Every structure is written in structure tokens, then in C-alpha cells.
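For this depiction, one protein chain was excluded, whereas all remaining protein chains were kept in their positions.
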Amino acid sequence: MLPALALASFGCVVLLLEFLLGKARAAAARQWILGLSLTGLAVTAWTLWAQQQALDGRRLTAFSGAISVDGFALFFNWIFLVASLVTILISYRYLEIEGEEHAEYYGLILLAQCGMYFLATGTDLVTIFVGLELMALSFYILVGFLRGERRSNEAALKYFLLGVFSSALMAYGFSLLFGVAGSTRLKDIGTAIQAGDLHDPILLMGLAVTTVALLFKISAVPFHMWAPDAYEGAPTPVTAFLSVGSKAASFALLLRFFLEPLGALRDAWQPLLVAVAVLSMTAGNLAAITQTNLKRLIAYSSISHAGYMLLGLVAGNETGLQGIAVYVLVYTFTNLGALLVVAALRSKGAGRGTEEDLNDISGLAQRNPAYAALMVVFLLSLAGLPPTAGFIGKYYIFLSLIQTGHTVLAVIATLYVAVAIFYYFRIVKRMYMGEAAERASLISSSLGVRVALGITTAATIVIGLYPEPFLRFAEISLLR
Amino acid sequence: MNGHLLSILLFLPLAGLIPLLLIPSDQKRSLKLCANAVMLAGFLLSLLLVFQFDAAAAGYQFTENAPWIPSIGASYNVGIDGISLLLVMLTTLIGFLATMSSWSAVEDRLKEYYALFLILQTGMLGVFISLDLFLFYVFWEVVLIPMYFIIGIWGGPRRLYAAIKFFVYTLAGSVLMLLGILTLYFQHAQEYNVYTFDLARLLNTHMAMGAEQFVFWTLFLGFAIKVPMFPFHTWLPDAHVEAPTAGSVVLAGVMLKMGAYGFVRFSLPLAPHAASEPWVVNTIATLSIVAILYGALVCLMQKDWKRLVAYSSVSHMGFVTLGIFALNYNGIAGGMLQQINHGISTGMLFLIVGVVYERRHSREISAYGGLAHVMPNLAVVFAIAMWSSAALPLLNGFIGEFTILAGAFAANKLWAVLASLGVILAAAYLLWLYQRTMLGEVTHEINRKLRDLSLREWAIFLPLIAWAVWIGVYPKPHFDVLDKPVRAIVERVTGGAR
Amino acid sequence: MVTLALILALPLLGALLMFLAGRRLPHAVISAVCCGTALGSFICVLLSADQNVTYAEWLPSLNAAWGLNLDALSRVMALVITGVGFLIHVYSVGYMREDAGYYRYFGYLNFFVFAMLLLVLANNYVLMFAGWEGVGLASYLLIGFWFHRPAAAAAGMKAFVVNRVGDVGLLLAILAIQLNVPAAPWIAALLVVGAIGKSAQFPLHTWLPDAMEGPTPVSALIHAATMVTAGVYLIARSHTIFESAAQVSAVVAWIGAFSAILAASVALAQNDIKRVLAWSTVSQLGYMFLALGTGAYWVAIFHMVTHAFFKALLFLGAGNVIHAVYGEQDLRKMGGMRTALPKTHALMLVGAASAAGAPGLAGFFSKDAILASAWSAPLLFVVGMAAALLTAAYMTRLMYLIFYGTAREERLHMHEPPMVMIAPLAVLAVGAIAAGYVSPRFLLTPVLGAEREAGAPEWIVMALATAVAGAGWWFARGRYLNSWPAFLQRAFYIDEIYDAVFVRGFALGGGRLLSAFDARVLDAGVNGVGWLTRLVSRVSIWWDIWIVDGLVRAASFAVKMSSYPVRFVQSGYVQFYALVMLAGLITFVGYLFAR
Amino acid sequence: MITSTHYLVLGGLLALIGTLGVLTRRNVVVILMSIELILNAANLNLVAFARELNQIQGQVFAVFVIAIAVAEASVGLGILIALFRNKETVDAGEIDLLKW
Partner (left out) sequence: MLDAIFFYAFALLAVAGAVLTVTRRNAVHSAIWLIVSLLGVAGLFLLAQAEFLFAVQIVLYVGGVMLLFLMVIMLVNLDRAKQERQFSQQWPAALALAAVAGFGLTVVFRKAGAVLPPMASPAEQGNTQWLSEVMFRQYLLPFELASVVLLVAMVGAVLMARKKAGT
């Protein structure tokens, strides 16, 4: 609970700083805000660490079952922390360029992370629902944060409308689950389902509707359609945060849901997830092939990544779950890295949206070899090629599929790696073999960007070359 | 130092990356010197292996084993036997020569160029010395990336297409191969309750036929695309033709060997039952023979010098796979030796195209003619390469192909008959190429001014020629080192009992 | 043991020296070294005792080693190779004096001697094959010695590739032998394939006439005296295999007989001095094969020896003639040269008479022996006789066209060549006269076994042969200026058919050599086959581009194209997105209830 | 007699109508209203179940749902206003800058 408290309090303070500071947008004030946000994260990290030590593999239930802190939750919380840290680090300069330096931005990031905390720890429908809304509402605002930009407006509105629609469905589904179990505690619901009729139509309906809402959050096909638009329209750091933090949190929730209360219904949802996973990989990969907008391309690719992660759940054995955890971890660093390179392309003076096109990175390798090389590392990792981190994630997924006899799925999943490399390497091709674009943007990096880049690159390479401690961590975290 | 000789050899190129990256990009000479020095050091170091290798000992030598990712059972497990020894030597030599051949051929983005070559070198060495399937797979994939860039950045006009085709094609094969590896890994774990990628332990796995077939065919796809076997060969002409000379040399000289090496090191021992089923053997032998004849026939129609050499690789590698799937001593030993031979002779042929291309910037056969008048030394070298490739006795190619044919003959006489037709065709297309480029009067005035081989270029060719003659005249040391591992494999595949 | 290795080492060292340093050596040194090595080898052969030595392992898994074997058969061969070889080296000193590639020439020549010696001395088939291919390489290099001449380059390639066809047969036979497959007719048949390739027997004879593009001494050494007899040597060496394969032996005999008469008739119609001799060589080799086929192995070797003398003599004589008329080789432009070249005339007359089978000369005896061996097969005997008649006829025609009658073209300054180009001829002439009296029969019988008893009365055969030779002379004497039917001149169009089928078929629009025959290739039947092979090659490429690669492309295209439908579902309308979500939800529910 | 099924059917009906509104109305404000209808459907379910099972938690949940609905509505309208400032429209069909 402490991390959430830290996040919430720091978040609220930062959120309200805007009013306190008023119009005096001095550089000092901005630094204060930034510093405060980072302090918030530091405190959170400290509390997480403390909890980790205190927990020692046990599971703590608090607030009469509303949340439960365990290794699983903490694992995901570290991921959220990384996501917000990197986002904050790269946002500073980005917002400066966009002229939208508001304290709310940082506050919302912290509060969104607070929401994520409850998604990972929540064991009660109400907690989950409210936590989800906290995260979602923060994101709606963050996506639309560039109020002067129509793309940002539209992205926010689309995301909002669909998001609200899905949470309305989720509320409906939750109400049915409540009706079946007579309790909002996940544990009770699980017990009730196990004891009751597995073919109860109300239960099935609740399962279907809830599943849809969850799949919406992880942007799995066919509930993915908000993602490309929202990713493209959002400010790039928010895209990064959204694609990583929101997805990781939703996966934490998804795992909790499908393993605990809905575990008994495995026979019912497994085929659905198979279909959704295959569709996600297919649609994500295929649509990405012809994209020219980098953020949109990454959006589609992240849809396909959702498919891969779902495969781990389809397999459903320990390897699969560990695989999802590792995959999420790897994906976090990698996707953050890729998007932060895109964010670094943003420079003052150019019209918005023009730095995100494939044409704009043409010849980047000559102008900025380091960024280009790092981008290659991230793309390789996204594609899942050794010796980058991405491979380790894919490894577990493939292995879990083979262990559970899903050979056909494994073959499909592997073949899509080849498709993926095709579009990822369109970016590489442009960077290394394209003529330098005339109006191509120059990288204007800040300390924050460099630090963030350092974190993500180091993680991507280290996890690729020596994943042992990370695997150990994931394993311990999932051991329950 | 000797305890870690392989590791030093493996990571030397990577270590060389550090000084290389520190040299400013505009100091071209220093960059070249640095890269060449590292490669040379690697080659000299690898000579130590030769002197310390004990051909009489069974099993792997220079082994090193350290835990790497214990939670999945992957370890840093390297070592070499005779088969790997030859390939390691080929890699260090060809790598060095290819680097040296780029001295004046490549002038832009030098730093990236040499850096990629160094990474490539580590990757290739890693493939040949890994005794852990996970490690092997990592290196296997690592090799792809620098080659993609080498083709894509410094290649010919259609380099982008060729590079991505090469990449996606071979990647598709290798990810399927990963599935095979994982299946094996899982099967082993089911039997022994231990998750490990250690080759030696995986060899003890007993699989049901279905699983073994799956393992075999997924591995097969990965390797066959790399070799490349008909009908997976179409990435090869594009990649070879578009790659810069050094790229083609390494591609043909070393990278194609990874596929056949995979067959011998992994496919046969790990899935011996599946690999020795008659229909499997027949299918693969048929594909090999088709590749031999088909590659040669296609060669006859080529107008592009480099493309011709590229297709000849398809034909020659067909011999290698035919030998391997003859599943007897001669076939496999010959196949492994032929790998080296192909590396030498095709490497030389590509280097020759490179020498000419560097001076004249054309690969059209019709742009040449009568070069023997202006470049007599090149003509001599070309002739030796040609005869080596056309399997003239007392040169390396003969030893390899003859032994392979002996293996094929013992397995199925018809194979030998059909494959031997490839020998005729090889002579035909190579001699015709020679005639069109080297003989006759000088057909283009511009060619009269071409320089003959420089000292540096001689230095590149001489070691290859020497090796070619060595194998041709006295191949025994090579067969000696191959003897033990090949016998072990044959016994495993045909012995039945595991 | 030392001398045995030295036989091989001397010419090899000579060759290596030429290749590495020859460019900088004066002609005198080159001549001395190369002639010296040949002579040295000759002496070593004489000095060495019969022995079988293995020096080192080569291909252990195939029982192949670096091992030499000197027995009667190989000694005869080696003596011919080094002896005739030495003479031709000496002759070449004069003949090639002016050539820029002098060192290269002698290097090749020495290399040839090395390879040929390796062929005959090897104590296992694999090593023999190395020599076999080595002589092919030397032949290629020497035919294409003047490589700036496209015809020469093309002829070299043709020789090598046609030989390779035979080589593959041999290769497979060797595999069978080395892998200890029990002797069987098919192994013998494969050996025959190899032999007819190297020995230019029908149907693989076409390369030999073209090989005349090389320098004349080369033709004398390689394409008359030594290399082409390798096939004869091979069959003789493998006689045990043939003894158990009677059908194959019969085929060999028939191939020989057919080649003999075919080539002889073609020789009658040729107008190029060297081509006459080349076809004659094919014909004489046919005789040898006839002997081999009838089991008279030593007879074949006997004829090989006499043939080496008289054919080398004739070739070198022809070289002198060509030398005298500055490179002209067309017989129709010669005539009446007897007065200008008396010595050459005299020496060539000996050679021609010996070849024609004039009684008392070497050729007479060996040919008689062959015919006698064929006595038991009347048809073969008749064919052999007919070939003998034709031989006498074309030799007569050749001599008449060169030396007799009146000069058909004005020439100035015709003169005899220097001594160095006469002396070797004289030595060969002695052999062409005397070799018949030193029959190697008793020497070779222990190695090759006695021939079957032919039962031919010696004197009848001799008489018939003499009569036939006389008839040939009488027939040709009056008609030597006749022009002969085109099908003979063109050698029954066999070359054209091969060109169309194999060479042009594979190598569309190939060398200029082929373009000369363009018009004739359009023969409908011929063209049909050529078109077919061309089609195969075309189809291969087409297949590669459109089917194999096409599938890959199609797949990647399909993947790429399928991007669009997936993409365009993303219409941008938020309510459509919601609709899709609802559809997904309904599908879910539907599935769950239908389950 | 009135059973929980009555409530559920009514809830389903409202949800259906709301969904239809979301799918067909072009006016974003009305779409938002339609979503309120769905949330109300959920609340009806919760209340009915609470009564059927005698569990007050259902009602508590409903309170939260209402609170969330309020929050959503305010944020949504804020976003709509921001959009309206730039684009002068509240028509969902015209929000089509981002696609494909």
C-alpha cells in the first residue's frame, strides 16, 4: 500500500502545483516539478524495495481483501516504475518543444502509475474497477495533453469513447460476476465458480463481457482498434507510457483474472484466447508492414506483441506465465527505448507529426550513428532476435507452447517473427541505406533522454546476454 | 592462456571493436590497419589450435564450460572436434583474407564496415565452436545482422532487396529451427527432468518417432535454407551478387558452411532415426542432386560473372549435402572436406571477380575477354581456382567430390551417376567462363589498361592456393582430424542402438 | 625406388621451374632444362627395375596412395612417353623458337610428361585418374596455347569437356573398383566410356581433329603418340575386368573397327594437313581398340608403339612442311615440295609407308598382328581390311598433295628447317622402320596374358594386307586431286550434331568456333534436339525465376498485400471500432453458448 | 411477481439501447449519454443481485460506478471541449484524422 500512497500523494501534490505556481512558469518552477516527480518515484522505489524485503516470498492481503501484495504484484510494479521513470525523463524536453509545460502532466503520470498499482495488486472487483479508471482517466487526459493539436484531441476522444465503452461493459460484466458469486472478492468469486455450474449462462456472459474489456485494455484484436490511433495522436512520451505501462498493468490484471477466479473456466476461455492471440499477431504484423508512421508502426507491432503474450496464457503452464512476465519486462525496456528514439527525433520548429515518418529518419545513421545503432538494437529486440532481450521473451513463449503441445501455434508464432523483421527492418533500411532526408530532424537530446536511453539500452542488451538474474526474479515473483 | 584459447579466439574480434570504435572515422588507414591486424591476430591465434589439436583423441578438445543462464539450462559450453577445427581455421583465414581484400575496395563508412566484419567473425566462430544449443542459436542469429548491413549498405544496385530477402529467408528458417531445438529440449526434460541445452546431454534423449521427425524437419529447414539446398536457394544468387566482394567471400566461404555443419553436428546425431529413414534420405539426396545439376545448368546461362559463381555454389553445396545424407564414412568425411574446399575455391572465385570489379566496375561477362593478355597473373590464379572448383585431381576439389561420390556410390549407385554429371557441367561452365573472360583477343579497349595483381592481392590468393594444393596432394591430415568425429556420427546414425 | 620417383619428379620440377621463373630465363636454359628432364626421365625408366612402391597415403578411405608401379606394360608406355617426348622437346626447340610464350610452352610440355608418366606409373586407379585428368589439363593448356586465337581457346575447352564426359565414366568405374565392387560387365563398360573419351573413339572422337589448333609438336606428342593412347593403356591395364566381360570386349572391338573405318574415310577427304593426320590417328587408335576388343592386348600395345613412331614422325614432318610454307596448312595450296624439302620428304615417306602398311616397315607388322587377331570374326576382319585400304589411300593422297605434282601456289624461299628439327625425325624414322622387328610380345605376355588363338595363317593375312595397301596406293595415286563428298569432309556431320545437341544446346550463342557452323545447325532434325537441350537450360532458369523464386516473391507479395485489408479496416471512425468490438463480444458469447 | 430476472432483463434492455446509441449516434455528447445508460444497466444488475443475495456489496459497487460515471463524464466533456475549440464539431463521424 505504501507505494500507492507515495504515488498518490506525490501525484496529487504535483497535480495541484500548477495552481500553486500559477502563471510563473519559471525554469526553477519547472525543475521543482520535475524534481518532485522524480522524488516521488524514488520514494516509491524505496517503498517497493522495502516491501520486497519484508515480503520474502509471502503474500500479504490488506484492506480486508481489497488488495494483496505479493511477488507477482511487486514484479509488475517495478515495471510500472521503469515505465514512468523513462517517460518522465523524456517528457521534459518534449513538452518544452510542444510548449505544454504543465505540472498536471507529471501528476497524471504518477497517478496513472498509482492506478496501475491497484491493477496489479487489486483482488476485489471494486478496487480493480476504480484503479482501472484512475489509470484510464489519467491516460485519456495525457493522450489529449497537446490541446492545441487536432491529432492529440482526436486521439484522446477516440481513446476516451472506446475506453469508456469498454469500462461500461466491464462494469456490466463485473455486475454479472457479482451476481454469480455474491461477493466482489476475486477469491470468493473463484470459489463460487468452482462450486457452481460452469455452464451457468450468467457466468458465461459475465466471463465474455469481462474478457472483452480486459482484451480491450491490452489492445488485442478485435478490440485493438483504438491503439494505433491513440498511439499516433498522443505525445510520444505518452505513447511510450501507454504502450508499456498500461499494457503491463492490464496484463497483470488479465493474469490475475484468468488464473484465479476464472481458472476453473479454462476450457471455456482458452480457445477464445487462442483465436484472439492468432488474430492479434496476424493483424498486428500484417498491418504494420505498410505503415509509414513510426508510432503507428510500433502501435501495430505492440498489438502483435499482445498476441505473443497471450500465447503464454494459452499455454498456461509455469513456463508460459514466467514467459509473460519476462516478455512484459523485456517489452517494457525495448518498446520504451524504441519510442524514446522516436521522441528524441522531435525538434523545435518542425510541424508536429512530421518527425515520425519513415522518410524523416532516412540517413539517420550518418547524422547520428549512436541513435541509429541503438534503434537497431531495440528493433532487433522487438523482433526477438538474439542476443537481445526480446529473444529471451520469445523463447519462453515458444517453449511453453511446445511444452503444452501447441505446435501449430508455435509454428505460426515463429513465422510471424520473420514477417516482423521485414517491417522492423524497413526502419533500419531507411536509417542506414536511405539518403539523408533534406528536412530531416536533428536529434536534440537532453540529459533526461540520454539517461533514459542508457537505462533502456543497458537493460535490452544485458537481459539479452545475461538474463539469469532477471529470469530468477521473474521466477521468484511468480512463485506462489 | 591455453585453457581459454577458444574463448580468446572467439572474443578477439569483439575486443578489436573497441580500438576500432575509438579511431576517428576520417583516419581511414588506421581503421583498415586496425581491422586487418585484429583479423590477422585471430588467424595466427587459430594456428595454435592446429598445433595443439590431437587428432587421435575422441570427443571435444579445448572445451570450456561455464554456467550462463542456469535457470533455463543454457551454458557457455564451447569446444571443437576435427570437423569444427577445420571450419574454425577456414573462418579465421577467410575472415582475414576478406578483410584484407576490402583494403581498397571499400572506401566509405569504413568504421561501420569493419566493425560489422568483426562482429560477423565472432558470430561465425561462435557457431562452429558452440556445444550448447542455446549458445549455438544465439550465434547463428547474430551472424545474420552484420551480413544484412554489409549487403545492404555496401552492396550493388539491388542491395536492399537482396539484403532483406537474405535476412527474412534465413530468419524464417532459423526460427523454425528454434522450435526444433525447444522441442528437443523439452523432450529431454521430460525424460530426465533436467532442462539443459548441453549437446552432450541432449544426445541421450529418446524421442518418439513423431517428435523426432518434428525436430529433424524443423532443424532441416533452418539448415537447408542456409546451405542453401534446392529449392530454398533463391536468396543466394541475389545476396551473393549484390554483396560487396568481401561479403560474398565470407558468405560463400564460411556462412554457407553453417548449414551443412548443422546437419552433421546436430541433425544427424540428435535425430538419427528420423534422419536415416529411407524416404527422408531419398528425398534429401534427390534435392541435393537436383541442386547439383540444376545449379550447374543455370550457371551455363548466366551473363553475370558473379551470379555464375553464386549458382556454382548451389551446385557444389549440393555435393556436400549429398555426401552427408549418404550417411556413410566417405560421404560425411568428404562432405566436410568439400565444405573447406568450397570455401577455398569459391572464395577465390569471388575474390577474382572482386579484383576485376574493383578495376572495371562491371560484372558482365561480356565486358571482358582476353584478360589473360593484360592480367596474366590473375589468369593464372583464376585458372587454379577454376580447376580447384572443377575438381581436377591434385587440387582440393577433386578430393572432396571424389570422396563424396564414393560415399554416394556406396549408398546408391544412381546418386553417384547423376551427381557425377555435375562434374562434367562444372568443367563446362567454368571453362566457358574462363574462355569468355580470359582468353581470346582483348575485346574492349578499356580493358587494356587494367593493372595486374598487386602484392596485397597476391598475398590474399597465395594462402588459399597453398591450402588447395595441400588438400589436393596430401589430404591425409584433414582426414585424420575428421576421422574420429565422422566415425562417431556414422556409428550413431547407422548403429541403430543409442 | 629413387629412380622411380625421379622419373616423375624430373619433369615436374622442370614444369615448376618454368612456371615460377621461366619468364626470366633465357631460351637456352629453358631448352636445356626441359629437354634434359625428359631425357633424364627416359634414362631413369631404363635404369629402374620392375617394382611397386608406395610412398605415402593419399586417400586412405578409398585405398588410394601415392604409389608407383613399374612393370613391362608401364615400362613400354613410359619409354614411349619419355623417348618420343624427348625427341619432340628437342624438335620444339626449333619449332617454337620465335614464340613469346616459350617458357610457358616448355612448362606445359614438361607438365604433360609428368602427368602422362603419373598415369602409366600409378599403382592404383585413383592416382592414375589424377594423371588422366592431368594430361587432360595439359592437353587443354597446349591446345589453347595460342589463347588469343578464339578457335584455339574453344578447341581446348571442347577437348576438355568432351574428355570429361568420358572421365565421368572412368570415375564411376574407379569408384566401383576402389570400393571393391565385384567385377561386372558394367564396370568394364564404364571403363570403356573413359577410354573412348581419352582415345578419341567414336562417339567421343570429335575433339581430336579440333585439337589440331595447338602447336604441331603438341599434336605429335599428345594427340598422336602418347595421351590418346591412354585409353588403350587403360583397357590393357584393366584386362582382367574385360576378360570376364565378353560382351563389352565385343563392343570395344566394334567401336574400334567402326572408328577405324569412319576416321579413315574422313581422313581421305580432309584438306588440312594436320586434320588428315588427326583423323588418321583416330583411325589407328581404332585399330588398337579392335585388338583390345579381340583380347590381343599386347598387340594393341605393339601397334601403339609403332604408331607412336610413325605418327609422331608424320606430324613433325608436317610441322616442317607448315614451317616451310609459313603456317599454311591447306593441302590444296601445296604440291611439288619434294625438291625444296628433300630430307623432310624422305623422312615423311618412311612414316607414310609405315602407316600405310608397306611390307617390312613397323606399321606393317603391328597391323598384321591386329588383323590376324580379328580373323576369327570375319566381319571385323573385313572392316579392318577396308580401313587398311583407306589408310594406304589417304597416306598416298597426303604425300602426293604435298610433295608431288606441281606447286599449286607460288612460293619463295622454301627451305629445310634447321638440324634440330630434322634430327628427331631421323630418330623417329629409324623407329618407324625397325620397331616392327622388336615385338614386345614376350615382354608383355606375362603382364597381359597371351591373346586368344586366332588361328589365322600368318602369310595369308600378310599377303592380303600387302595387297590391300597396294590397292589403296594405286587407287589414290590417280585421284589425289579429286574433291570428296561433303559428308566426308565434314566427318559425317557428327561434330555439328554434337554442337547442336550439347554445346550449343547448353551454351547458347557460344564461342565463335560454333558460329562458323551456324548455317548447318539449322538442319531440322539436329535443330530439334538442340532446341530441346537449350529449352532445358532455359526452363531451369525460368523455373528458378518464376516458380521457385516466384513462390517466395508471391508469398512476400501476398503478405504485403494482405497488409492493406487489415489496415483499411482501421477506418478512423470511432463508432466503427465500437461496432467491431461488439461483434467480437457477440462472437465470444456465441462461442461460449454454442460450446 | 417481480424476480431478479425482471431487473436483469431491464438492465439488458438498457444496455442494449445504450450500446445502440454508442454505435449509431454521431453526436459525441449523446454517445456519452448512451454510455451512462449502459452504466445504469450495470447498476440495476448490481442492485438486483444485492437484493437477491442479500449482499449490500452490490449497492456499494453501484455507488462507485456512479462516482466513476461522473468522473468519466467530466473528463470526456473536457476532452470534447478541447476538440471543439480546434475543430468546431462534436460529430464522431468527422473525427477521422487518424486512420489506417
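List of remarks:
Think of it as A, B, C and D in the order they're written, each chain with its own count starting at 1.
Rule of thumb we're sticking to: a contact is a pair of C-beta atoms (placed from the backbone, for glycine too) under 8 Å apart; a residue touches a chain by one contact, two chains touch by 3 or more.
Quick caveat: nothing in here was measured; it's all calculated off a predicted structure.
All shown chains touched by the missing chain in the whole complex, by label: A, C, D. Taking the complete complex into account, A:102 is the one of A:30, A:102 or A:296 that touches the chain left out. Although one chain is not displayed, chain D still touches it through residues 1-10, 12-14, 16-21, 23-27, 29-30, 32-34, 36-37, 40, 43-44, 47-48, 50-52, 54, 56-57, 59-60, 62-64, 66-75, 77-82, 84-85, 88-93. Panel shows chain C; residues 573, 575-576, 579, 582-583, 585-586, 589-590, 593 of it touch the chain omitted from the view. Touching residues on chain A toward the chain that is not drawn are 1, 8, 11-12, 15-16, 62-67, 99, 102, 104, 107-108, 111, 114, 118, 124, 126-127, 129-131, 133-134, 137-138, 140-141, 144, 147-148, 156, 201-202, 204-205.
Keep this in mind: only the chains that are shown with their structure count from here on.
For the pair chain A and chain C, the distance between mean C-alpha positions equals 77 Å. Centre-to-centre spacing of chain C and chain D amounts to 96 Å, using the average Cα coordinate of each chain. Averaging C-alpha coordinates per chain places the centre of chain B 37 Å away from that of chain C.
Shown for chain B are the residues in touch with two or more other chains, namely 168.
Within chain C, residues 556, 567, 570, 572, 574, 578 each touch two or more of the remaining chains. Taken together, the chain B residues at the contact with chain A in this complex read 68-72, 109, 112, 137-138, 141-142, 144-145, 148-149, 152-153, 159-160, 163-164, 167-168, 171-172, 175-176, 178-179, 182-183, 185-186, 214.
By the touch criterion given at the top, residues 4, 8, 11, 15, 18, 22, 28, 31-32, 35, 38-39, 41-43, 45-46, 48-49, 52-53, 55, 57-58, 60-61, 64-65, 68, 71-72, 75-76, 78-80, 82-83, 85-87, 92, 95-99 of chain D touch chain A in their complex. Taken together, the chain A residues at the contact with chain B in this complex read 365-366, 369, 376, 380, 385-387, 391, 395, 398-399, 402-403, 407, 410-411, 414-415, 417-418, 421-422, 425, 428-429, 432-433, 466-468, 471-472, 475.
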